[in-house]
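Take a look at the structure set out below.
Heads up, one of the protein chains got dropped from this complex, but the rest are sitting where they should.
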């Protein structure tokens, strides 16, 4: 039975997360937790001339939050900070490409929140 | 139309309260209020050899609380403190001789409470 | 006859602003309690609830009864969605900037205490001044007394004039003493006085004070626009506005809520708990500890829908007409003395009065025997009773479902009381 949510590539990113780990000399380093489940995602970003040179994420969480973080880091590499700022919730959800139930939205968007708060000090509304 | 509650003698005691006023040199003097309506009844008692020599009440309130106080003072005069201690809620209600709705029970029993707390330090359960 | 619409034009009032009259006969069919034949003139105490509200809660209990936020299954998602949709409804209802400024409470009293504890204990210091008024309900008075006591702050009260309006000269004089906090009611539950919240707030702000408004009577009967009036806090109760008991709302400006420490602590309001210490969520969740009144919040949403479906202008016009009629009729009875302003734009549908020679309790008991429900006593405004120098009042209050015939029954009952006590 194919699962709508736990697709092959989601499970792959969960089991084999890309860019997982820490960066020693990160320029941006931030961590957020999801108060409803206690899950954590952190991100280290190295920039050069306003461009994201390298990025790693760490933390623990469900398949959705980890796959979302893994996918986001892939996208971020080589992107300008300016462009990265434009990444929206909808972009992240589209990239995930699966149907997300409301209760899991926070999981799917946790990595984005880390980026937004860490890199731009944008405190998203808690909703 | 004869009223079940506002009988002739109740209204009479309300309009012409017996033993209304204060006693200068009371041995017992106490006041209580009904927190639900703010009504007040106070009582001054003079005793001699354990007998209630004189009694006055004051305060303001509804026909029921004032008539009940008036009736109680009539009964108390000349009674021993020991006997007065035995006066119960039922006695007061019988003396009133009217049907009292639950919300008005506190009015009917306010004077008795003043006596009990003032003379015997009995704190009735607040019910 | 004053038929003016609400002085707080409701931002989303969907009713015809010209005041297409309420169809009270139809409305009363939504309230099964009227089948009992009771004349219910105590809505300022608690309102009746329409079928729509009760059914909405039943739907929750029968179809998606689950806790909110905590769980990741559909039942809980539906409950959470409904629960949070009401927050948005409330936001629109009082025109708050953000739904994060809407804190669910157990009622007005709880909301005002939240401000006293959380804001008050953090920000007040000895010698600071709090300004309150003599017309306040105990719930907007005793919390400030306790706070002032704890902090050794000063508490001063604005008096009323002979018609039951706030004495603006005293208000101004107290503002010159630079209070930290000014607390007053939108509408007096005893006098029916509608305070000019926007003006008073602007003056208080100019004097550097925060403004807490008790909206227990204002929200149901006039509606309120928190941005237009620019108040800092506004508290109200569901049960007075056709919603269920057990729930209420505290509005607070986001920046204030952000800076305030939590009040009650427990589940849901935390961000991370360690044995060594805890971090908290953002408002409004920071102030919503433990399982919330879920069914009741959902019921409140249905109540807001109901009220907005009728529209505040029409409701207000209806209540105004009743108030005019009752005021005139009562004025014609010998020995009846009415407290508070006469009908007009600064008077809500609340009439308090006494009857010479008859205690308010006795009046209400006699009225009750004819099926007429009114409040009697101090109406939780004892200081105002002292100010008026009365033991209590009889209070008749009107709402969207009140009909003229109920006022006629009130008048007949009063005559009967006068006959008995003659």
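Labels for the chains are A, B and C, by order of writing; each one numbers its residues from 1.
What we mean here is this: a contact is a pair of C-beta atoms (placed from the backbone, for glycine too) under 8 Å apart; a residue touches a chain by one contact, two chains touch by 3 or more.
This one's a predicted model, so the numbers in the text were calculated from it and none came from an experiment.
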| item | value |
| --- | --- |
| Displayed chains contacted by the hidden chain, counting the whole assembly | A, B, C |
| Touching the absent chain when the full complex is considered, from C:20, C:33 or C:412 | C:33 |
| Hidden-chain contact residue, picked from the options C:367, C:407 or C:420 | C:367 |
| Residue among B:36, B:79 or B:117 that touches the chain left out of view | B:36 |
| Contact with the hidden chain (one of C:80, C:100 or C:113) | C:113 |
| Contact footprint on subunit B, counting only the chain that is left out | 33, 35-36, 38, 101-104, 123, 125-127 |
| Subunit C residues that touch the omitted chain in the full complex | 32-33, 36, 38, 40, 42, 45-46, 48-49, 54, 57-58, 61-67, 70-76, 106-110, 112-113, 116-117, 134, 137-143, 145-146, 149, 157, 237, 239, 244-247, 262, 264-268, 270, 272-275, 277-278, 289-296, 361, 364-365, 367-368, 372-377, 380, 382-383, 386 |
| Contact set of subunit A toward the excluded chain (per top definition) | 3, 5-6, 11, 36-39, 60-64, 101, 103-104, 107 |
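Note that in this section only the chains that are shown with their structure count from here on.
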| item | value |
| --- | --- |
| Graph class of chain-chain contacts, one of line, ring, star, complete, other | line |
| Centroid distance [mean C-alpha coordinates] between subunit B and subunit A, Å | 76 |
| Intercentroid distance (Cα basis), subunit C paired with subunit B, Å | 37 |
| Chain centre separation in whole Å, for subunit C relative to subunit A (CA means) | 45 |
| Residue numbers of subunit B (touch at least two other chains) | none |
| Multi-chain contact sites of subunit C, meaning residues that touch two or more partners | none |
